[in-house]
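The excerpt is restricted to a subset of chains, each kept in its original location.
Chains here go by letter, A and B, matching the order in which they are written, and residues are numbered from 1 within each.
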């Protein structure tokens, strides 16, 4: 069982990363900071004659790093009550990979994975972040990914998350589950 | 009362545009196709010493086109059960504008607007698109924008939306409201 963490935050050492760190401490994981890569927005080519066009960016290299792992942690700050646009752009591109001959097994491979979501927001995340959780459920359902759990933490200023005892406890429980 | 339509789709003449066209036929509107512009993902600078850094892209020019209008129509295909990453990136950047001295009145100006959402999806949009509607509600609530209504249409292949009688009717009702 190996883990990839896909980070959607745009600020180093943000609260979401801090909370995620609790969940993976002492565990070797593949860390993918989406902000370090160039990912184009999808151009919907499903209904054009030419179909999707090859895109010259880092997206495929990220997919290559994600696919070998059994567990995916989507770690995103809550921006405007949803995942960051950076993470959304990444997921939007899955529509292209689903039609990419080079990744003919993409859906099948993804369907064998387990997913967790860790997200921190500053404006009542345990209420206003719920639609985002429902969206992740729909996304995972579509791909056949098993949605194993999520943590919604509260924080705004750096370090705030350390005051959210429930979120920290849940992250530690996650970590215990990973090492057992 | 003037209208700006903010399009989040990445495919010309997609179903969402077709449906939106029903709602604005015969009305002079400002059409903003986000896909035609370069909009960087936000870099969260809220908690750095330097704060947000000026970004050399088209984002501000879009805000300048949006602000004069009274009614905003957010017109987005449903990608992965939410607005497109393209539109999300645009909205994420509002966090920067909220702290931009050049737009000191941004929130106040936005709070005087009315908003509509028009969205088309292929996978059970009237159910699986609901979390997105709830997110728009939260976004508009935060800004003080009045959320006046939404239309969720169903369509996948080009032209599909023309079979969604309820969505077309609702779009026509919207149009009647605009011209009266």
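We take it that a contact is a pair of C-beta atoms (placed from the backbone, for glycine too) under 8 Å apart; a residue touches a chain by one contact, two chains touch by 3 or more.
Please read all numbers here as calculations on a predicted model, not as lab measurements.
Q: Since every chain here shares one sequence and 2 of them are in place, how many copies does the full complex have in this file?
A: 4
Here is the rule we go by: only the chains that are shown with their structure count from here on.
Q: Between subunit A and subunit B, what is the gap in Å from one C-alpha centre to the other?
A: 24
Q: Note which residues of subunit B are touching subunit A in the complex, please.
A: Spelled out, the residues of subunit B in touch with subunit A are 9-11, 14, 35, 41-48, 77, 79-86, 88-92, 94-95, 123, 128, 130-132, 134-135, 138-139, 142, 157-158.
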